[in-house]
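Contents: one structure, followed by commentary.
For this depiction, one protein chain was excluded, whereas all remaining protein chains were kept in their positions.
Chain nomenclature is as follows: A, B and C, assigned in order of appearance, with residue numbering initiated at 1 for each chain independently.
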Amino acid sequence: MGWLFLAFGIVAAFGLAALLRRAALQLAPAEWRSALADMPLTAAFGLMVIAIYIFVALAAPLLAPFPEREVVGSQFQPWSLQHWLGTDRLGRDMASRLIYGARNTVGIAFATTALAFIVGSLLGLWAALRGGWLDQTLSRFVDALMAIPSLIFSLLLLTIFGTSVLTLILVIAAVDATRVYRIARSVAQGIVVMDYIEAARLRGEGSWYLIRREILPNALAPLVAEFGLRFCFVFLTISSLSFLGLGIQPPLADWGSMVRENATLITFGDITPLLPAGAIALLTVAVNFVVDWQLYRASGLKEQAG
Amino acid sequence: MTHDLRKGALTRRGVLQGATALGAAGLILPGSMRAARAEPQRGGTFRIGLGHGNTTDGYDPGLWDNLYAQVFAAARHNQLIEVDADGQLIGEIAESWESDDGKTWVFHIRQGVTFHSGKDVTVADVIASLNHHRGDDATSAIKQFFDPVVEIRADGQSVVVTLDAPNGDFPYLMSDYHLAIMPGSDGKIDPTSTDGCGPYIVESFEPGVQASLNRNPDYWKPGRAHFDRVEILAILDSAARLNALMTGQVELIDQIDPATIGMLEARNVARIISIPGNAHYVFPMDSRAAPFNDNNVRLALKYAIDREDMVEKILGGHGAVSNDNPIGPANRYFYADMEPKTFDPDRAKYYLRQAGMDSLTIPLHVADAAFSGAVDAGALFAETARQAGININLVREPNDGYWDNVWMQKPFVASYWGGRAVEDHMFTTGYAAGAAWNDSFWEHERFNELLVKARSEVDEDLRREMYQEMQRIVSFEGAVVIPMNNNYVMATALNIGTPDQISANWNLDGFRCVERWWMT
Amino acid sequence: MAALIRMIAQRLALGVLTLFIVSVVIFFATELLPGDLASTLLGQAATPETVAALRRQLGLDLPAPVRYWNWLTGALQGDFGVSLANRRPIADLIAARLGNTIFLALYAAALAVPLALILGILAALWRNSVFDRAANAGALTAISFPEFFVAYILVLWLAQSGYFPSMVRISPVSTFGEKLYMAFLPALTLTLVVTAHMMRMTRAAIINLMAQPYIEMARLKGMSPLRIVLRHALPNALAPIINVIAINLAYLITGVVVVEVVFVYPGLGQLMVDSVSKRDIAVVQAIALIFASAYVLLNLTADVLSTLTNPRLMSKG
Partner (left out) sequence: MTGEVLLEIRNLVIEGRAGEEWSRILRGVNLTLHRGEVVGLIGESGAGKSTLGLAAMGFARDGCRISAGSIRFDGIDLRTASERVKRGLRGKRIAYVAQSAAASFNPSHKLIDQYAEAPVTHGVMSRAQAEKDAVALYERLRLPNPEEIGFRYPHQVSGGQLQRAMTAMAMACRPDLIIFDEPTTALDVTTQIEVLAAIRDAVRAFDTAAIYITHDLAVVAQMADRITILLRGEEVEENDTRAMLAAPRAAYTKTLWAVRRFQRADQPPPREAPLLSVRKVSASYGKKPVLHDVSFDLYPGRTLAVVGESGSGKSTVARVITGLLPPSAGEVMLEGASLPPDYRARTRDQLRQCQMIYQMADTALNPKLTLRQIIGRPAAMYLGLRGRALEARIRALLEMIELDPDSFIDRLPSELSGGQKQRIGIARALAAEPKVIICDEVTSALDQIVQEGILRLLDKLQSELGLAYMFITHDLATVRAIADDVVVMQHGRVVEQGTKPEVFTPPHQPYTELLLSSVPRMDPDWLTNLLAARAASD
């Protein structure tokens, strides 16, 4: 039965995505139309899901029937008209927490990933551009940090610096930034050998200009792709951290922690924890569908130009 | 990461001679929860999955600090004195004990008991075992209990302990789980040895993973130690523990997630054992600091918590509401009739106004290290308090380092007490002015006066009156919110037989499930 | 070949530098943690005098740089010391668990690598087909569930019905077959976690090559699509694939503490987390160095293998 529902859901979602793509094609301004036209159905589906998530995140207070933290009744009530998805272990409305969870989860993940990317990619681009001892020093240090298991390292740092949302963001971003650094550096190494960089260097341009105007725009596509994946993994990190006893501050609802809080229930076949886990999985798949499409476009355009 | 020493270091009974029964410490299981009424029988392998155990666990008795180490120790060692399921002190390696003045204690050592190695247990071994926790260089967690000890000497087949002042509760010390009797040489025990005179002999031990023990064929106690073999496993993840029990990989687990107790019961594959006791969950406030220096604020908080709801949701019903009273129903002088505090936002607001404020915003620092479910309990507290105009900002602290960094450092935290069987002990360690673990930094003149007086009061009624007044003072003027007493909850496979009475003194039948339980 | 050996030597030297940085970072991070081994061992009950006594006994009263120096000089002589907590030699403490960790990592890799390669190759072959999309979405779904949750679901399906044990009890006397049976669920969990990454990389690497002129040449020679992928694309895509396998192997060795906890698997991750929480610095350092060495060596192996599979790099020396 469950599989049937799942299959039906997938078919329905893709049907909806197809409709949406058609509508977008009609409504979009002309210059976007060609970009939208070669959009595969998967990407349309991904965009649709992302749009829904953003909408839910922004409009959470309007959509959620109850406040995020309010205890509305006894624990583990079944699904009902009043509580669409029942209540959680403290008697809070599960549906409302999922909706608010979109806001917190996506917000925190975005802030974390953005920070990791700003720091990691700037350092990576800088190292690739300057080369020499700067590159060596940074790379060796990053190498060493990457050689420490990231989860345990995060755990260590969070224990030292506390677990406010801000430190959580900073610590995960710091650990993630090492990975971003590596990618940014290797992408930039392919770019800095291009003639236009040589031309700019010979013009006497400074590092900051080179990074900002010459390298970054060209490194953006692979970095954005990586951004998509890393963005999704932030929830997982938060979830794993909360498994090991550190996580987001209550009573904030966050999908990663919600999975952890209710995980034991799955032992008895209760699907409560599947809801936040499914929310994460759906977003991951959606984001990556869009990223794949964009990457495909980027590489396709390159072939045409060359 | 438990801190069991704090949980209830001593179950003192306040008696001068051994073997005195007190209170309702034990639990008579209702018929439905009983295993098949078979007599204990020998055989089988008893596998225990515990939510404790650490790779740093070792054999040194001075450093045992979690349930894993405690059960493992109970399986291989005896102490001088045992607390039985009824809460009575009964002789173990000490056959009997006496004191004329409460200052000089004589313990008569049982003859004919041997260590696993085959060596007889002698007076010298006992003295060496005690001295391990004593002296300037001792690194034992219970070193301070020996501070009043002036001398320990042998006298024939007896050990004589001299104190610097009378202490009628001294035999209780000797029942402490740290005081394992181990073979000595040159007056010292080897803290890396597994040799003991307990019911099981260690076969293998991997810290933080598992220990295997086989029955000691020469165990001296009749009618005990029924299993052929005991395996103690550290299973830290609660779902993994449940699964291990349900798939028949272990016969006993502890620390069951309250959310799943009902489901586990419904599966009918396990027996839930729930033992009420004096253990309680606490939210202590720093009474020296504003705003907690105002009793009105404290009262406002006490009326802003929904105790019933909390017992239901945090303990899954396996516990009892407490009226901010560290003295539990198992205590002699428990003040059961004290007017209860129910959740009453209006009343809380009233007290808040008395304190001259309309609303209040305070941080509450919690971690599940304080007690399991502390973060959830904090969240519930914050929710109910909000209705009374008190805004509690929950701050989740790392489990790691909680007791160093948060407890007694931050003004409003979560904490846990194992409870004390004796009122004086509870109050002296946790509420007397200047006590080391007075985690609310609370000082109350009348209370402190009563505390000293009650200790020497001989009239039972007067004593009861005094202790009840003290309970009232703590409840209505103290700086702790005590919403509930928690039960010890464990689950066994259906083929495990237990005595009708299971000790409420410590978890898992006073750690002694391995020697008291059997397989049907 | 000489160039290869020079590269290995150079990378090993850099690896030693990495290990040094790791040890400094770990040591001082552990120093920054609240409390120390003495206070955590004694628990809350400890009086200041007891803690001080234990600290003296353990040598924790020395200043941090001195202790680091002592540790370093010991380590350089191959003496990693004893666990301060239970005074067992660290080598004994770690040996069995290192074996377990490597066994699980290899087990998971043995399942995941062929699976990922086959799926990745098929997805590349049938690019943009329903199979491709489904494999992609399935893989992404698998990695977007937290590890412990994947583990719980597998336990629900495969352990509660009695097919496989829900926890691993490996003893020194277990036969290889028993080990394989008992560790199946954790290995399967890890397989699900790492397959997606390797599969996507394999697919991307092969697709990336499909635009190369020599692939067109192969098509113009009348070769079948399967032969083109296997014989013409795959050998040239090996370098990135080997790299991603190495990264995932490193993850399987260093990053599986959560799976270890769920399946009660006595591996190094759990030991490290435990030792951190007890501030048992010598053990923490030893494991951190093992992890870092695994990372360094696997990366090096990947680079060496990439070089070996690339005739251009091989014959340069």
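The definition used in the following text is that a contact is a pair of C-beta atoms (placed from the backbone, for glycine too) under 8 Å apart; a residue touches a chain by one contact, two chains touch by 3 or more.
No experiment lies behind these values; they were computed from the predicted model shown.
Within the whole complex, touches from the chain that is not shown fall on A, C.
The set of chain C residues touching the chain not shown comprises 212-214, 216-224, 227, 231-232, 235-236, 309-312, 315. Chain A residues in contact with the hidden partner, per the touch definition given at the top, are 34, 37-38, 194-196, 198-205, 213-214, 217-218, 301, 304-306.
By definition in this document, only the chains that are shown with their structure count from here on.
The interface with the greater number of C-beta contacts, when A-B is set against A-C, is A-C. Per-chain Cα centroids separate chain B from chain C by 40 Å.
One finds 45 Å separating the Cα centroids of chain A and chain B.
A separation of 24 Å divides the Cα centre of chain A from that of chain C. Of all residues in chain A, those that touch two or more other chains are 155, 159, 263-264, 266-267.
Contact of a single residue of chain C with at least two other chains is seen at positions 33-34, 148, 152, 155, 160, 261, 276. Contacts from chain A toward chain C in the complex involve residues 40, 42, 140-141, 143-153, 155-157, 159-160, 232, 235-236, 239-240, 243-244, 256, 259-260, 263-264, 266-267, 269, 273, 277, 280-281, 283-285, 288-289, 292, 303. Residues of chain B that touch chain C in their complex: 1, 3-6, 9, 54-60, 63, 65, 136-144, 192, 206-210, 233-237, 239-240, 243-244, 246-247, 249, 400-401, 403-405, 407, 436-437. On the chain C side of its complex with chain A, the touching residues are 14, 17-19, 21-22, 25-26, 29-30, 32-34, 128, 133, 136-137, 140-141, 143-149, 152-153, 155-156, 160, 211, 254-255, 257-258, 261, 269, 272-273, 276, 288, 291-292, 295-296.
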